[in-house]
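Here the complex is missing a single protein chain, while all its other protein chains stay put.
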Amino acid sequence: MMGLPMMTILIFLPLAAAIVVAAIDRKKTGALYGVGLAGSLAALALAAVVFVRFDPDQAALQFVERMAWIPSAGVSYHIGVDGISLPLVMLTAVIMPLALLSAWGSIAERIKEFVFSMLVLETALLGTFLAADLVLFYVFWEAVLIPMYFIIGLWGGPRRSYAAVKFILYTMTGSALMLVAIITLYLHSGPSLGARTFDLAQLRQLRVAMPLQAWLFGAFALAFAIKVPVWPLHTWLPDAHVEAPTAGSVVLAAVLLKMGTYGFLRFLLPLFPQATLQFAPLLSALAILGIIYGGIVSWAQPDVKRLVAMSSVSHLGLVTLGVFVMTVPAMQGSLLQMVNHGISTGGLFLIVGVLYDRTHSRLLGDYGGVAALMPRLAPLALIVVLSSLALPGTNGFVGEFLILLGTFRANPVYAALATSGVILSAVYLLWMYQRVMQGPVAVKERARMTDLTRREQWLFIPLIALIFWIGVYPSPLLRRSEASVRALVQDVRERGNAAHLASHESRVTSHDR
Amino acid sequence: MVVEVIIFVFAALGALAGGLGVVASRLPVRNALSLLLVLGSLAVTYLLLAAQFIAVLQVIVYAGAIVVLFLFVVMLLHRQLGAMSPDRLRWQGPVAIGLSAAFLILMLLTLRFATNAAAPAPAEFGTVESVGRALFTSFALPFEVASVILLVGIIAAVVIGRPASRPVAAPPRSSAPSPVGAPRR
Amino acid sequence: MVLEVIVALPLAGWLINGLAGGRLPRGVVGAIGCGTVGAACAASVMAAGDPAVAGGGLTATLFTWLSAGEFTVSAGLFMDRLSALMALVVTGVGFLIHVYSIGYMADDPAYARYFAYLNLFVASMLLLVLGGNLLVLFVGWELVGLCSYLLIGFWFDRERAASSGRKAFIVNRIGDAGFLLGILLLATTAGNLQFDRLAAASGGMAPGLLTAATLLLFAGATGKSAQLPLYVWLPDAMEGPTPVSALIHAATMVTAGVYMIARLHPLFLHAGYTLSVVAAVGAVTAFFAATVALVEWDLKRVLAYSTISQLGYMFLAMGVVMMPAGMFHLTTHAFFKALLFLAAGSVMHAMRGVVDMRRLGGLAGPMRWTAAGFAVGGLALAGVPPFAGFFSKDLILEGAFEWAQRGGAMLVWIAGLATAFVTAVYVTRAMMLTFAGPAADPGHPHEAPAVMGLPMAVLAALSFGGGLLGARVAGEPLLRYLEPFFVDSAIGVLKDRPMPAAGVITALPVAVSLAGILAGFALYRDRREVTLGALGRFLSHQWYIETLYDAVIVTPAKRLAHLLADVVETRGIDGAVNGVGALVGRAGLAVRGLQTGFVRNYAAAILAGTILMLGYWLFR
C-alpha cells in the first residue's frame, strides 16, 4: 500500500522512540514520558489508519511484507495483518499509551529505563501479533519476556523478584517446548513441501501424521496455555500481577495474556487441525473449570489486585472456550472478548493503581467509602466494573453473548456451565466494588484520598468511550474479523476431518526427516 | 639442508628450556626472561617456515612489548610476588602432571595423521607484501575488528587500572565532591 | 422516529444530570429530570395514537447490532398495543414519581445523581418494553436491574443499603443467567430473536425444547419480578429511597416478567406445561408473601411483600391464560401500589425516616391527605369495589376458577382467594398501626408539600377510577384494546365466558376482602401486638426460606471459596509449582560443591574434558 512498509513502521516505531528516549537526559522526566507517549500515540495513529483501510471481505493476510531473512534456514521476515490479529494490534496500540500515562507521576525511579522498557515491549508485542513466520514469531514472543521481566523486577512490589522469576521461568518452560516443536515442524517441512521453511502459510499445507501431530499440538498448546493462562497453569499470574507496577499489570492483563489465546487461533488451530478437533473437549473442559474456579477463588481474595488477577483466569477461560468450540460466532466472540478483557481488566488495574498511589495498600480491608471521597472516580470505576461483569450495553456483553451463543450451538451443556461465570463475576466484582467504594468511610488517611487529577481522568475517558462504543456498535470490529474467522473455522473443520480419514496415507511420517 | 635441521634443533631446545623455565622457576624475573627465550626461539623456527613477517611480528610485539610489560609488572609488585599463602589444593599438583602427561601422549598420537608432503615455498610466501595483500583484501573486516579490539583493550586497561574507590581529584572550583567514576544510582 | 425520541429523552436527561448535574442549580436538575420523562410520556401518547400501533406495530430499526456467522440481531424498537400500554404506564407513573421526588429528595446532597439514575431507569425500562427483539429486551432487562442496584444502594455510605443493592443485582443475575440460556436456546433453534419470527416459529418447534426455553425465560422472570424462589431481594430493596421503591420496585421494573410472558405468549402457549408452572409459582408466591406481610413491622417491607404477592397474582393470571387480565392488574397495581408507597414515603418524610409501625400511629390527624391517599390505595389493594384493584383481581380469580374447571388445579383459585383475605387483613393492619390510635412518637409530623401531594392525588384518582379500564359496565376498554394482541390466546376464554356462573364467583372475593378488612379492624383496633404464636414466628422468618438459602447455598459457597483460595490454590496448585522450583533448587544445592572457586580446579576440569574429547576422537 502506497509502497510504504506500513507494518514494519508500525512495529518499529515504538523502538525508534525507545532509542530517542535512551538519548535523553534522565533528569528530564517530562521529555522522557513525552517522547514515550508520542511514540506510542504515533503507533496508535498508524494502527488506526490500518484499521480504516483494512478490507473486511478478505480472509487472508493484508498489508503483507515479505523478504528473506535467513534464506539458508528458510526464515523470512514475513508480516501482515488479518481479521484475527487486527483487533489485538488495535488493543496493543490503545493500551500502551494509557499504561505509559498511568506511570507518569506514579513511577518516579529510573524513569528512563521504564519508558524504554515499555516501548521495547510494545514493539515486541506488535511483532508477535503481526509475524507470519514461526521464527520471527518466536523471536518477538520471547522478546516480550525481557522488558516485562524488568518491569516486574525493577519497579514491582516487595516480592517482585520472586514474581518476576516465577513469571519468566513459567512462561519460558512452555516456550522452550514450543521451540522444539517449531524445529520439528521445520524438519518435516522439507520432504513434503520441497524446501524446509518456517513460513506459516506454507506450513499450513503440511500434514503431520497423527501421533506426532498430537505431540506437537501439546507443545504449542502448553506454551500458549501457560500464557493465557488456562487452569491449572495460572499460578504465575496472580503473583506477577500483585507485584508488578500498575502500568505493568495493565499491559500484562490487557495484552500479554492475549498472546496465548491469539497463539491458539493463529498457530495451534491451523497447524494441527486434526489434533485440535481431538483435544478440543479437553481444553474446553479446562476452560470451563477455569471459569468457575477463577470466579469462586476471586471472591475469597483479600487483595484487590489478586482478585482482579483471578478474575482474568475466569474471563480468559471463557475466551478459551470460545476458541475451542469451533463455531463462527463463538470464535468471533472470543476475539472480541480478548479486546474487551483488555479494556475492562486494564481499566480495573488502572483503578487499583489510582487507589494504590494514594494509600499504598492493596487490601480490601483497608478501603471503604472511597466513593464519598473520590466522587469522580466512583462512576468511572463502576462503569469499568460493569463492563467486566458483562452488563448489556457495555462491551463485555457483546463478547460474552457471542461466545455463549456459539458454544450453545456446539454443546448446550458447556454453555450452561459457562453461564455460571456470569453469576460469579457479578458476585466478586460487586463485592469488590462495595468493599472499596461503598459503606462508611474506612480509609485511614482521608487527606490523601484526593479525587482524580486531570491526567488520571484521561486514563479512563478513552476506555469508557471504547466500552460504550463496542457495547453499542460492535460492527466495525466484528465485520473485520468475520471473513478470517469463518475461513479458519472452515479450514480446521475440513482438514481436521479429512486428515482423520486420510491419516494412514499421510505423506509425512515421524521417521523421515 | 642439514643446516636447517641443526638450527631447528637448537631453536627447539631453546624453546623447551625456556618453557621449562617459565613453568618451574620461582623467581618472577627469571620466568619473564625464560619467556623471552621461548619467544625468540620460536621466531627462529618461523623463519625456517618461510614466515618472515610473523617472525618479525613475534620479535617486535611479543618480545619487545609483551615481555617488557610483564617485566614492568614484576617490577611493580616485586616485593609481594614471593609471598604465598599455604597451598590449599594438595591434590592439584599430581593430578595436573598426570593430566598433562595424558594430554601430551594423546597429542603426540595425533601426529600419525600428519601428511608430510610440502612443496617448496615460493619466494614471496610469507613476505610482508603477501601477508599485507591478504590482510587488506579478503581479511579487511577482521583486520578492522582487530583494531577495534585493541582500542577496547586500551580503554579497558585504563578503566580497570584506575583506582576505583578514590575519585579523580575534583577541580578546586566546585565545592561538591564530583561523582565521576563512582556508580550513580 | 417517535420511538427513538421516547427512549432518547430520558437518556438525555441522564447524560445531562449525570455529567453536569453537580454544577447545575437544583431547580434545573429537577426540571430536566421531570421534563424529559414528561416529554417521553407525551411522545408515548403520540406514538400510541399512531394507527400503525393498533395495526401490525410501529417499528424503528436503528442499526445492525450483532452479526456473527449467520446470526444477526439489530438494534430496533417496536411498539404495538402491548408495549404502548407499558410505555404509557412507565412514563405516566414515572413522571408522577419524578415530580414527587422533587419534594422528597429536596434535602439530599446527591440530588443530581438521584435524578440521573432515575432517568436512566426510565430509559432502560422503555428500552425493555419497546425493544424490537428479545435481545434488546434483555438489554433493557439487565439495565433496569442495574438501575435498581444503583438506586437501592443510593445511600451507599450505609453498609446495609450497599449490601442490599448488591444482593438485588446478584439474585437477579441468577435469574438472568437462566433467561440468557433461554435466549440462547431460542436463538439456536429459531435462528432469530425478532418477536414476530419467534411467534411464527413457535408452532414448529419441538415441545420439549420450547418448554425448556420458556421455563428458562420464566426463571429470569422470577428473579426480576421477585417470585419464589428468587424473591429474596425485593424486601431488602426497601433500603433505597421510597420513590424508587414506588417506581421500580412496585409499579414498573418488577412487572417486567409479566410483560415478558405477555410479549412471548405464543411461545408459552405452545410450551406444554410451562404455563401451569407459572400459575403455580404465582399462586404460591401470592399466598406466601401475603402471609409474611401480615407480621412484618416495617411499613415499607409490608408494601414490598404486598408487591411480591400482587405480582404473584399477575403470574397466576398469565398461567391460567387470562393474560389481558394480568396486564390489567399490572396497570391498576402500578397505580395503587405507587400510591401506597408514595403515601408511606410521605409518612417517612414527616417522621424523619421512621418506618417501624410500632413507632408510628395517630398520623391521620396531622397528615389527613396522606392518610386519605393511603386509604384509597389500601382499599384498591384489598379489592373493595369500586376501587381499581377490585376489577382486576376479580377478573384474575374468575380466570383461575374457569381454568380449574377446564382441568386446571382448583388449588390455584383457592390460593388466590385466601390471598385476597390475607391481603385485606394486612392492609387494614398497616392502616390501623400507622394512622389510627394515639401518636406513638412525639414528633411534629407535617403534611407533605404540594409537589408531593399532587402526584399522590393523581394516583389516588387513578386508583379509584382506574378500574373502569376493565370494568364490564364501562365496556372493558383496556381488555378490548389488548384483545387483538392476544388474539390467538386468552381471547377465546374471554369471549366465551359464561356470564351467569360469574355471579357467585365474583361475589366471593368481595366477601372475602370485606371479611378480611373486618378481621383486621377487629384485631388491630387497639394496636395490640398480635403475635400468632409459633405460626407468627414461622411467618416472621419468611417461612425460613432465606435461612435455608443461607445454610444450603450462601454459607457453603463462601466456605468453598475460602477452601479453594486458601488451600487448593496456595497449597495445591501453586504448591506444586513452587515444589518443582524447590526441587530444582535442592538439586542445585547438591551439585554446588563442584563450584570450588579455585581457578586451577576449573582449568583442570577443562583439560580433563579436552582429553576425553580428544581420546574419543582418536579411539572411536
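Note that the chains are named A, B and C in the order they appear, and that numbering of residues resets to 1 at the start of each chain.
Everything that follows uses one rule, which is that contacts are C-beta pairs under 8 Å (C-beta built on N, C-alpha and C of every residue); 3 or more make two chains touch, one makes a residue touch a chain.
Throughout what follows, contacts and distances are computed from a predicted model.
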**Missing subunit (named according to UniProt) among the choices "Ribose transport system ATP-binding protein", "NADH-quinone oxidoreductase subunit K", "Heme exporter protein C" or "ABC transporter permease"** = "NADH-quinone oxidoreductase subunit K"
**Complete:** Touch list for the missing chain, restricted to displayed chains, reads B, C
**Message:** For the chain left out of this view, which of C:Pro25, C:Gly407 or C:Gly593 touches it?
**Reply:** C:Gly593
**Item:** Where the unshown chain meets chain B, residue by residue
**Value:** 1-2, 4-5, 8, 12, 15-16, 19-20, 22-23, 28, 31-32, 35, 38-39, 42, 45-46, 48-51, 53-54, 57-58, 61-62, 65-66, 69-70, 73-74, 76-77, 80-81, 83-85, 87-89, 92-93, 95-97, 99-101, 103-104, 107-108, 111, 114-122, 125-126, 130-131, 134-135, 139, 142, 146, 149-150, 152-154, 156-157, 160-161, 163-164
**Item:** Residue ranges of chain C at the interface with the undisplayed chain
**Value:** 592-600, 603-604, 607
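By definition in this document, only the chains that are shown with their structure count from here on.
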**Fill in**
Closest to the centroid of all CA atoms, by its own CA mean, is chain A
**Prompt:** Whole-Å distance, chain B centre to chain C centre, using C-alpha means?
**Reply:** 91
**Prompt:** Counting in whole Å, what is the centre-to-centre distance of chain A and chain B, each centre being its mean C-alpha position?
**Reply:** 56
**Message:** For chain A, give me the residues that contact two or more of the other chains.
**Reply:** none
**Item:** In the complex with chain B, residue positions of chain C that touch it
**Value:** 598, 600-601, 604, 607-608, 610-611, 614-615, 618
**Message:** Which residues of chain C touch chain A once you look at their complex with the stated criterion?
**Reply:** 18, 63-71, 75, 135, 138-139, 141-143, 146, 149, 153, 156-159, 162-163, 166, 169-170, 173-174, 176-177, 180-181, 184-185, 187-188, 557-558, 560-562, 564-566, 569, 573-574, 577, 581
**Item:** In the complex with chain C, residue positions of chain B that touch it
**Value:** 88-89, 92, 95-96, 99-100, 102-103, 106-107, 109-110
